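Partial complex: the chains shown occupy the same locations as in the complete assembly.
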């Protein structure tokens, strides 16, 4: 990731101001506010604003407790209780806003989370920069032969070379033809006075899905948690997971108690079906369990067995 | 509105802390942060947190403008342009959180706005206070005989007396029977050791819809504007309008440029239908317009005529 001089100056300018506030404030987030954290080859994530912290969750939950109740529960226990029992509304009371630069194919997965606010850079209005994603060799996964959605090992060196050459060459061509259709050279000067240039909203269709876009993305903590539960999961595509990893670090700086509860009750938890519960109970009583008696499908049995070593 | 000693102390405590932040900060909101602004006889509205201001709207809108565009538009013009053309997403980028105390029948209207986050005081867990709404005489509207939804003048003094007596008496009875079923006296002491007391989640059903509840309510500026467009409108019921009036003042302190644009383009604007446009054009050309030729219904014609004095 390389920021333009303009971007660098704007970030420094934004960071140079300090205000006095009575609002809940998180020093660990203030420290990194506005700065760009690199992701993939040209992407980044920046925290640009936030509202509330762990205490906002607690405060909202405690609206419920009035006359006739005693407040024995401390904040940490309360937050863990709420997350464990899917009392989700208090987690909606904290909010974060990020500036994200990401490849379009990642943006297409990301946007499926509808419970967020988004303002995206518009290629109808503006000209996209020449920035496209090319994976590291170690991330050039081979298609799994057994699982449609999966990756299986990485390409060997020769095939990797070939793929990287193609990706770079096609993106270069797409971009230079994009500029050509816009009747612009690389410095945004008009190429030929005899041509009018294709409308930006049309020319952009020639760019490929690995080109970078950017947006402002604002979400509350509850929906942030849902996003991370899905996108920080090992089954998520590597490229969006790379962003989720950075969001996890931001989460930890922002709301450390909720973060810890998230790891315990969401990210590293598991759901047992009714039949799986029965299998485990039986095994714990020392009885023999078999897939045939379990009511589980082959795949469910394998997953359960794999996790709990039923033997 | 009378705050309890506890509440007064908590507000003072919250206001006593000052933090340093790099976030957008609104001094006019900081001034009133956490303080309770009275509404109706026992209600209030308190701003308890916020994120962003007018510049957040501008900043989000400008993500769209990159290479190849010139930024000639100043902030005020941009905000007015966005609101006028229903570019709503930049207005989602600012957020506010309020603590509101309000009668249950008002809460039932309010909650129909689904695009907000809410944590309500729970009468399943807790005991409701003895606070119920009784209108001022000047707000004791008579049922309109022509419009189901309307009010028509106010009750005369005798009928008003009668109504106020009923409302107070029935609410008093409902509350004392609520406590009785809970097996509690007014100081929350157990009445009789021989009784167990009805579950709180059941006893509450005896309370009437003018009892007060309270909640934390968090919403973004775009949806805040939608709320105000509907609830600050003269057709809204007086009681929810009383809250909307206070929200308007908060809006003005928080985002003065957006507020001014809201008055111009939303609250005091009007929508002309295709047929109404045709009528006005004709009238402006000096031609005679009649309801018969207009394609408007009687009611539409009357509204248009009333607004523009078509003669």
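Note that the chains are named A and B in the order they appear, and that numbering of residues resets to 1 at the start of each chain.
By definition in this document, contacts are C-beta pairs under 8 Å (C-beta built on N, C-alpha and C of every residue); 3 or more make two chains touch, one makes a residue touch a chain.
Keep in mind that this is a model prediction, so the values were computed, not measured.
Of the identical chains making up the complex in this file, 2 are positioned in the shown model, whereas the full set numbers 4.
Following the convention adopted for this analysis, only the chains that are shown with their structure count from here on.
Annotation: 35 Å between the Cα-based centres of subunit A and subunit B. Of all residues in subunit A, only 14-15, 17-25, 30, 33-34, 48-52, 56, 59-61, 63-69, 89-90, 92-93, 95, 97, 99, 117-122, 125-129, 188, 200, 214-216, 218, 220 touch subunit B in the complex they form.
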